[in-house]
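Shown here: the complex without one of its protein chains, the others still in place.
Up next, subunit A:
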Amino acid sequence: MTHVPDTAVATGPVLTVDDLGVQVGPVNLVQGVGFTIGSGERLGLIGESGSGKSLTALALMGLLPEGLRASGSIRLRGVPDDLLGTGERRLAKVRGRTVSMVFQEPMTALNPVMRVGDQVAEVMLLHGTRNSRAEAAAAAVDLLDRVRLPDPRAMARAFPHQLSGGQRQRVMLAIALANDPALLICDEPTTALDVTVQAQMLDLIGELAAERNTALLFITHDLAVVATVCQRVLVMYGGRVVETGDVYDVFTTPRHRYTEGLIAASDLSVVDGRGRLRTIPGAVPNGGEFPDGCVFRTRCPAATTRCERTPEWSGPPGHGFACWHPVGEDR
């Protein structure tokens, strides 16, 4: 890997998201999401299914499904314009080059009729980071070796169906890192994998990101994964950020009631009176059906009439929560 990322502008955060929203028609699926990721920093994004994590990631990539719109501001270091409002052509030049993504489902994310090596080489040829097909093919084999696939030369000639799920996810990681992006987005990259290979995959992502000083946005619903991989964490519920801070602080002294519930539900050593694991009561509402005011109030044990108003953000932007009745404060 001889390519050196832009060091000329290597100051300030890699990614700055401000007041990001995702709408379908008049319905807000994500709103008011803001955060920054510094160079080489690893940010975890957690929340239950339906909390808007993946939509946030897809909005960052400019790959929202048809019919969905994003609003707000997304700025990426090295890209002069706001990503939102940038034309598709210029956005395509950023994808796979400055920011890349590993998806949740490795079994279907690769083209079944194209050789693995060609799929890795393609992303380099596309952005011109390798000069010739031969050079890109050699680099692809090298990358497959870096993601610790056995016999990378044979792997490059294989078709995706000849690989296991874990191996395919390694290929996806090789594709994502091929051009040394400034930011790597991982959307539940280990969720579909066997437990036995999850840990290896996490180690690999962490190691390769650290090697290249790649900033990481890591989406998961597994708190243990966040604790292993990330330095900071962003907790989402109902399309909003409800709490953020250093992983250690948030996990040991959560302030938002939702975070508290998530952490309690993750503790497999605690059971209730009937010997059942702790859960958050109720279910995540469908998109657009969250209550106004505090989005969590319909499931919150501490909710009062005050929660019908949207809670203000307490604390500095990178460190705080949005709750009227935070943990540790009496009503």
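What we mean here is this: a residue touches a chain if its C-beta (ideal position, glycine included) is under 8 Å from a C-beta of that chain, and two chains touch if they have at least 3 such contacts; residues count from 1.
Criterion: contacts and distances are computed from a predicted model.
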{"item": "Hidden subunit of the complex - UniProt protein name among \"Chemotaxis protein CheA\", \"YeeE/YedE family protein\", \"Response regulator receiver domain-containing protein\" or \"ABC transporter permease\"", "value": "\"ABC transporter permease\""}
{"item": "Among A:53, A:97 or A:299, residue touching the chain not depicted", "value": "A:97"}
{"item": "Contact residue for the chain not shown (choose from A:175, A:202, A:229 or A:280)", "value": "A:175"}
{"item": "Chain not shown, touching residues in subunit A", "value": "61, 63, 66-67, 88-89, 92-97, 100-101, 103, 105, 108-114, 122-123, 126-127, 159, 161-162, 172, 175"}
